[in-house]
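As you look at this complex, bear in mind that one protein chain is not there, while each of the others sits in place.
Think of it as A and B in the order they're written, each chain with its own count starting at 1.
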Amino acid sequence: MKIAIASGKGGTGKTTLATNLSSYLAEFHPLVLVDLDVEEPNSGLFIHGELIHSEDTFKKIPIWDKNKCTLCGLCQEVCNFHSVIKLGNQIMVFPELCHGCYACSELCPDEALPMISEKMGELKYYETGSFSFVESKLDIGQEQAVPLIAQTIAYVEKTFPDDIVKLYDSPPGTSCPVIEATKTADLIILVTEPTPFGLHDLKLAVATMRELKKRFAVVVNRYGIGNDDVLTYCNGEDIHILAKLPNNRKIAELYSRGSLVYKEIPEVERELEKIAIYILNMKVRVKK
Amino acid sequence: MKIAFTSKGTNSESMMDPRFGRTEFILIYDEEKDEYTHFDNRAVEEIAHGAGPQTAQKLFELHPDILITGNGPGGNAATALKQASLIIFTGAGQMTVNEAYAAYKNGNLNKL
Partner (left out) sequence: MKEIVVVSGKGGTGKTSVTASLSFLGGKDVVTADCDVDAADMHLLLNPDFAYVEDFYSGVIAKIDQDTCISCGKCAQVCRYDAIQVDDGIHTVIPLDCEGCGYCARICPETAITMKEQNVGKWYISTIKTGGIMVHARLGIGAENSGKLVARVKNEVKKIAGESGIDIILVDGSPGIGCPVVSSLSGADFVVLVTEPTVSGLHDLKRVHELVKKFNIKSGCIINKADLNPEIADLIKVFLGKEDIIHLADLPYDETFTKAMTMGQTIIEYKESSLKKDIAECWQKIKHIIYI
């Protein structure tokens, strides 16, 4: 059972929901929370546990072998990403621009650009006592989130049993990293706010999920602020609203300190219960 | 000395382009010959990512001794330019090329 939490824009409360829902749901079912927002992984700021495993993650990039190179310049010509350039009598590789397509390496007539592993980030696995937590973080300067997201998902699939609930905290937006993070999910929870900005970005996220033919539902955060346009839209489009987390200054304060919210605010706990019931029911159906 | 400017036009009256990677032109002033030549860099507009190294490469082929620009090259461009033994001056983004040259002569630009 894989569930991804996503949102059209940043700052809608995606991480708040992911961390609180994990902690709550773990009281009923074994669970692993995975932070796939690898450019800005913030879930870890809210979760404290014992480090079980840590590994560097790598991507393949070409490295220049000066002794074999005849400076023909073919590598520069075949690189569509401008990550290999010829500067005078040397070849320079810009690893953060490289997409790892191997074209320069395999087409080089002199085998002067072998592919080597370069560190792109780190993966860490923690046990919190009630649930497992995996996070990956891109090193500063690295721009390709997709390979790290793919590797993290592969690690989680390999490490945890099939019947555990896997909760993926996805990156914001509607571009490639989100598509990678939600690709294998059974359900995507879209978090939004009942404001014009929230509605606009929700529509983009819904269009993306429909294009990908994914099952999705909505959680409205900061309910009570703004207006009812998000609800009207969801009703009109036949989109299921799983829960409405109340707008409350205290929640914002708890978040600012990095604390879990539902343990102090009962309304939040009640809403989390609705999501949990939906997920656990769905799990039974998926199994059958 | 050959001095390169990031510029918005092809002569010394032109405004400087404060950007490095996406500069429209590279203007070269050869002090000995007292003449200006230019390189049209506008094709860089079509590059989605990695404009910096691409412009650095063009600059490399023009063999200047000094580069005068606006904000200064970003991360990738800076890495590439390290390979060229080039002295870089910044802070000339809002001047004409003539003014930038005078500011450089008077020591009013920041050396990187």
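Quick note on the criterion: a contact is a pair of C-beta atoms (placed from the backbone, for glycine too) under 8 Å apart; a residue touches a chain by one contact, two chains touch by 3 or more.
Owing to the predicted nature of the structure, the values given are computational and were not obtained by experimental measurement.
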item: Residue among A:A4, A:A18 or A:A103 that touches the chain left out of view; value: A:A103
item: Touching residues on subunit A - with respect to the absent chain; value: 8-12, 15, 39-40, 42, 45, 78, 80-81, 99-103, 106-107, 140, 143, 172-176, 179, 195-197, 200-201, 204, 207-208, 211, 225-227, 247, 249, 252-253, 255-258
item: Subunit B, residues in touch with the chain not shown (by the definition above); value: 17-22, 45-51, 70-72, 74-75, 78, 90-91, 93-94, 110
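Here, only the chains that are shown with their structure count from here on.
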item: Distance between the centres, which are taken as Cα means, of subunit B and subunit A, whole angstrom; value: 40
item: Contact set on subunit A toward subunit B in their complex; value: 81-83, 85-88, 90, 92, 94, 96-97, 141, 143
item: Residues of subunit B that touch subunit A when the two form their complex; value: 47, 49-51, 53-54, 56-57, 60, 75-76, 79-80, 83-84
